[in-house]
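Note that one protein chain is taken out, while the other chains of the complex remain in position.
Read from first to last, the chains carry the letters A, B and C; within each, the first residue is number 1.
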């Protein structure tokens, strides 16, 4: 079932590792196919993860296919799919510098053009919510803007994407932006970009960049 | 003797390298099998280490099998095995950010959920103790809590695990947590998590996370 | 058309990845061959980029060969080629520490001999200019010195080279220099090198270093 999609999901998890966004077992990605969601199994190290390990659940979290327990973050992913019909992929990580902002309980301001291009807005931060129920999904939706990207207070990152590729790209660029912005605020008082310029860059990037 | 366990121990050492927790020759892992302990040979670079290089000693440090000298930290490992019957694997590293906290002579407070999940408590720091005798093991036991993980003052990290996998996971996540927490305290005054919430997350993680 | 040059250009992009100067899709390199310019296609991830994906345009930006859209930064590259006849390769990145200086809106002073050797001057910073037109090229030329290397304010890096190898070398060393210099100004008030000594090192490096 969904063999091709499981392979793509596996490769996307390997990209999380390649960009050092996850460590050992942490982080997870899901994709939605109609009323089904494919997600990483709970606590399986990246070094032993295989495409056939991924678990298929329905939107209520019932296992449709798979021998493994799904991620403990499954309820969080499902909450986004059920409440946002444009979402087809969700990523959760504790990538280092995004997590530093989450520990500092600070939004990430728009300090550079890459941030404006990809996200088009500051990265908001949720109220604190414990793992394992719909609480994180609810907290994320309260602050989520057009970027579909939020910091989870004292925790990490949650990203909603229109596709697996869209979510993966945002996961990678969020850490790039979080890192450069962290080092900048540590050494000075950088000025946030003008919101109108941010809008302009975002719209241009989302209409003219890439091959489509 | 213990061919399978030596292979697993070799692979765990390679994981220390993959996660940049060790450099060239530093760091070591041991596992206990009844009254025997298998441990890294002293000073052998990771790039030339082989499964058959590992040394088998008894709990008094006598060599049972092996052509090489065991790690100079063998006495430290044995002290933990002899005094804590739940310990089946020990890891010692100088991973960068954990060592920074050890140089600063500061415990690592619980600033994020990954810390609470895996360790369930602040990471304590030992008094200073010189290498090569039981002194480090004794100093570690004085401050060791349920996480089995301690900072060695002005030195590095010592981790006791219920299994090789448990110890390895803690070695990897300790550096993740030490790094994000370091960057956070450098840029602000982050607030430690509520101890009751830490307990809740720790208990949930240790009962519901993973495949068992 | 230009099969050999496309292969070299592909390998140079892989070097950008190897040195972590780019992420996922960001950054691009072009080379000029008489009135033609070969450049990276827009938004293609490094993990799926192939030599045959590169696009050949003329100096006015008309596509001469290629099935893909060229980089959105093509106008910037072409502006440099049209106005500086010594330029045969252009590189654009958002490499982390160079971008930190760009966010801080600060030039990089000459703090170490590697900076003096390769660049021979402080790295200047442009006024802010939006992507996608000749604005960035114009802003770059206003401040560009003999190093052909500038920081793009709140954006990243633009490098003009006499050859692909020259541009690549400057892209790699700029990040090295930006990183060490950042850490130094964060921890103290390092003194810039004497301009006469900088000149001497630069001239020596550009006449005696290497195999030619």
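As a convention for this text, a residue touches a chain if its C-beta (ideal position, glycine included) is under 8 Å from a C-beta of that chain, and two chains touch if they have at least 3 such contacts.
The shown structure was predicted, so the numbers you read here are calculated from the model rather than taken from an experiment.
For the chain excluded from display, the touched partners among the shown chains of the whole complex are B, C.
From the options C:9, C:31, C:111 or C:158, the residue with contact to the unseen chain in the full assembly is C:111. The set of subunit B residues touching the chain not shown comprises 23-26, 41-44, 47, 68-69, 72, 94, 96-97, 99-100, 102-106, 130-132, 154-156, 182, 185-186.
Taking the complete complex into account, residues 15, 19, 111-114, 117, 168-169, 172-173, 176, 179-181, 183-184, 186-188, 190-191, 193, 197, 200-201, 204, 208-211 of subunit C touch the chain not shown.
The definition used in the following text is that only the chains that are shown with their structure count from here on.
Taking shared numbers over all numbers used, the subunit A to subunit B interface scores under half, which places it in the different class.
Ranked by how close its C-alpha mean sits to the mean of all protein C-alpha atoms, the top chain is A. Subunit A and subunit B, compared by their mean Cα positions, are separated by 30 Å. Touching of two or more other chains is recorded for no residue of subunit B.
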